[in-house]
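Of the protein chains in this complex, one is absent; all others appear in place.
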Amino acid sequence: MQIFPFIVVVWIVGIGLYGIVTSRHLVHQIMCLIVVQSSTYVLLLAVGYLTGGAAPYFSDIPTRTRAVDPVVQALALTDVVVEAAVTALLLSFAIQAHKRFGTLDPQELASLRG
Amino acid sequence: MNQLFALAVTVPLAAAAAICALRPFFDRRRWLLDLAAIVTAGSVVVMLALIMARVAGGDQVYWFAGFRPARGVAIGIDFEAGSLSAGLATLGAVLVTASMTFSRRYFERVATYYHALMLIFLAGMTGFCLTGDIFDLFVWFELMGVAAYALTAYRPEERGPLQGALNFAITNSIGAYLSLSGIALVYGGSGALNMAQIGAWTTRHPGSRLVVVAFLLILAGLLVKAAIVPFHFWLADAHAVAPTPVCVLFSGVMVELGLYGIARVYWSMFAGALGHQYGLSRLLLVLGAVTAVVGALYCFRERHIKRLLAFSTISHSGILLAAIGRFAPLGLTGAAVYIIGHALVKAALFLCTGIVLHRLGTVDEVRLHGQGRRLRATGLVYAVAALGLADLPPLTTFLAEGWSDEAGPGWAVAIFLACVIVTGAAVLRVGLGVFYGVGDPPGEDPQQAREAAEETGETVTGRHHTPLSMIIPAAVLAGAAIAIGCLGFAGLGAAVEAAAVRFQDQGAYIATVLHGARIAHPVAPFPAAEASASGASVATGVAVAAGSVAVALLTLYRRRLRLPGLYRRRPRRLARPWPRAAMILEGFQSGVINDYVAWLVLGLACLGGLIALIVH
Amino acid sequence: MAQASAFAPPAGLADALAVTLLLLVAAGATAVVLVRARVRQVLVLSVYGLLLSLLFLAFQAPDVTLSELTVGSVLLPALLLLTLAKVRKREE
Partner (left out) sequence: MTPAARRLVFLVGAAGLAVFYLFGLSGLPGFGRYPGPYGFIVNRVTVAQTNATGVVSAVNFEYRGFDTVGEEFILFAAAAGMAVVLRHLRGEHEGAPLEEAADRDLPPTSDAVRMVALLFTGPIVLIGWWLASHAQASPSGGFQGGVVIATGFVLLYLSGEFQVFRRLTPADVTAAVEAVGAGGFVGTGLAAVAMSLPYLTNFLPLGTVPGAVSSSGTIALVSFFVGLEVTAAFILVIGELLRQTLLLRGGKS
């Protein structure tokens, strides 16, 4: 259990990158990029986890309670926003590319470029 | 407390929001929109210049929301400005102001979003330079990135832009996510995000596996941004398609910001733990040399002027990386001055290219041969800037060449000088051919003609005069390069070197940020050799420039001299046999994002293995 | 620090839960990459988002759970579906 979550993180990065390298469809590549990014959430939260720690909300528990790290959670939240923003922008590129080139295969897109 | 720190970033952001909120109003008053954007960018220049003046005697720290660190632990975000970081931010703001002025008459129809995105890009650059928090660095990095992707794709009616923007966005995003993984890793060990605090922690854990791996992962995003081989592929694609005023920023500062990020991260967080090792310095030197050579080769073969300039940026980025990798104050001094000089002349070159596109409707060197004779002023500015890129004194770059090569091994100096000559020659060749009609027009085979015809202008073609708002920024930038170069004879080197020493003193940085100390006499890890403009640097500069002119002329007259041609062609569609080496070169720069990512992963793995070997 | 809080699940159970969810997440990521039918990819991605948000709940991060749930398993799949719809139509 010491390192298992981190192995999963490495797996997610690897498989996401594998998807980007092998995929022949831009929208799918964007999904793989989402997968790559999701590894950073898992890593962040795993790094800030404390066995037996409560969630960092002190509405109904005393403030001295042992709780997990709130900072990584804030970072992960920022990260989620970045993900949504970048994905939306990339999708609009994909729509335009399809409109212009009539294909979303990166190989064909490259050979068509001016 | 210096409120300018916060204002330099938030004023452009507020202006961008205001511009978008009042969009219908501004859409009808284009001049007001331009004015608002130029004034905002100009005010950022002033603010950053004031900050620069304030921090000349020692770095200053600004704590957002007033959360100062207690007992060496920071819970807030800080901005930390020294002369180098504030100076680079100022340079960025100057270029944004210049390109906003240039764009005034450049785009026929420009939506408000262009101005807003440029201002957001400016805020991202400023925040990236000034921040002292590693996650905050990532946020500004991403902000800069998202604005840059959108600006690259600004002309979606063309075939090119989307391809370039997509490759740019995907490669950079992967780099950024790897950087974030590195940040998470170092946070997992140190429980800190403040760079000074992390620096204090890593110094207590020298050579730890976690530190080594975090270093490389954080570097990943920055290396992609800095276009270091093999992470450079996106750059030419993005430059070829981005609007010219945007290219000014990409080549002038964005790539250099990647290099600055490497230096910042190294000296604030990792210097103590990695210990300025000889092997690491050598690794960066080799990486820089390879980048310089690859950039120069592609640059020389290119005929699309914007791509040509982009490859020259890659080449110079390699030289800069090697200079930073010296770890000595003189190397960093050289890099800093080189960045200024390069940014000014490269920006002027891009603006001149923009004028050519505006007036003549193409950026194809072959088709333009001799067409630019009427553009006398543009030709002059271009020629001056091109000679500046080739290190001609008194343009700033000649100063830096000697400093950054100082103490390097002989073979590296030879390689870098050769690369400067080759890129300088390529840029001069374009200038001489286009504006002065020197030599023979490069070969015009049907294939090339068809390719050239694909180029279309960013503006309606066939303008009869060049607006002053386009030529003046270019002339001013080239003039600034001369002026700053002259300062080199009046002690510029010593001043920058003092700043470099300060930048490299990790102990002083940590004390300043975490304990509010004012360090009067920072100590660099290596003794500071004197940075002065000597007769030798002038002589080298003249020799390099002369060499560039000679190579340029040889290329232009190559047919009469029966030399082989080197222009870029499309091997895929080419009928006749093609030299194997050129084929391989084309194969790398394939434009297929899958390839780029595969190279990125392989490159990172090799770098990681080497760094791990060196440190352990 | 204080003792393990009474507000968190017992360590053994939490571990088992986390391991299960981590395995599911790894499988989900693999599925997103390997599934080749376009629309099905989006559905898998949505499920992947759901798995991630459950994992984050196990990591005691309800804030991130909520974001990941709304963004990862609803918003992004919706954007992707809209894009695919646009692209698909043109391919016909």
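Per-chain numbering from 1; labels A, B and C assigned in written order.
Operating definition for what follows: contacts are C-beta pairs under 8 Å (C-beta built on N, C-alpha and C of every residue); 3 or more make two chains touch, one makes a residue touch a chain.
Bear in mind the structure is a predicted one, so any value in this text is a computation, not a measurement.
Peer 1: Missing chain touches which shown chains?
Peer 2: Those shown chains that the absent chain touches are A, B, C.
Peer 1: One chain is left out of this view; which of B:Ala196, B:Leu216 or B:Leu284 touches it in the full complex?
Peer 2: B:Leu216
Peer 1: Pick from B:Leu193, B:Leu222 or B:Met254: which residue touches the chain that isn't shown?
Peer 2: Considering all chains, including the one not shown, the answer is B:Leu193.
Peer 1: On chain B, what residues meet the omitted chain?
Peer 2: 1, 3, 6-7, 10, 13-14, 16-24, 62-67, 73, 75-77, 111, 113-114, 116-117, 120, 123-124, 127, 135-136, 139-140, 142-143, 146-147, 149-151, 153-154, 156-157, 162, 181, 185, 187-193, 208-214, 216-217, 587, 590, 592, 594-595, 597-599, 601-606, 608-609, 612
Peer 1: Just checking the interface: what residues of chain C touch the absent partner chain?
Peer 2: 1, 61-63, 65-67, 70-71, 74-75, 78-79, 82-83, 85-86, 89-90
Peer 1: Could you pull out which residues of chain A are in touch with the chain that's been left out?
Peer 2: 1-7, 9-10, 13-14, 17-18, 21-22, 46-53, 55-59, 63-64, 67-74, 77-78, 80-82, 84-86, 88-89, 91-93, 95-96, 99
Just so it is clear, only the chains that are shown with their structure count from here on.
Peer 1: For chain A versus chain C, what separation do you get between their C-alpha means, in angstrom?
Peer 2: 10
Peer 1: In angstrom, rounded to a whole number, how far apart do the mean CA points of chain B and chain C lie?
Peer 2: Between these chains, centre-to-centre, one finds 38 Å.
Peer 1: Averaging over Cα atoms per chain, report the distance between chain A and chain B in Å.
Peer 2: Inter-chain centre distance comes to 28 Å.
Peer 1: Would you give the residues of chain B that are in contact with at least 2 other chains, written as numbers and ranges?
Peer 2: Residue numbers touching two or more other chains: none in chain B.
Peer 1: If a residue has to touch 2 or more other chains to count, which residues of chain C qualify?
Peer 2: none
Peer 1: Touching residues of chain A toward chain B in the complex: what are they?
Peer 2: Of all residues in chain A, those touching chain B are 9, 13, 17, 20-23, 26, 29, 33, 36-37, 39-40, 43-44, 47-48, 69, 71-72, 75, 78-79, 82, 85-86, 89-90, 93-94, 96-97, 100-101, 106-107, 109-114.
Peer 1: Using the touch rule from the top, collect the residues of chain C that touch chain A in their complex.
Peer 2: Result: residues 1-5, 7-8, 11, 14-15, 18-19, 22-23, 25-26, 29-30, 32-34, 38, 41-42, 45, 48, 52, 55-56, 59-64, 67-68, 71-72, 75-76, 79-80, 83-84, 86-87, 90 of chain C touch chain A.
Peer 1: Can you list the residues on chain B that touch chain A in the complex?
Peer 2: Residue list for chain B touching chain A: 135, 139, 142, 146, 149-150, 153, 156, 158-160, 162-163, 165-166, 169-170, 173-174, 177-178, 180-181, 184-185, 187-188, 191, 193, 237, 454-455, 572, 590-594, 597-598, 601.
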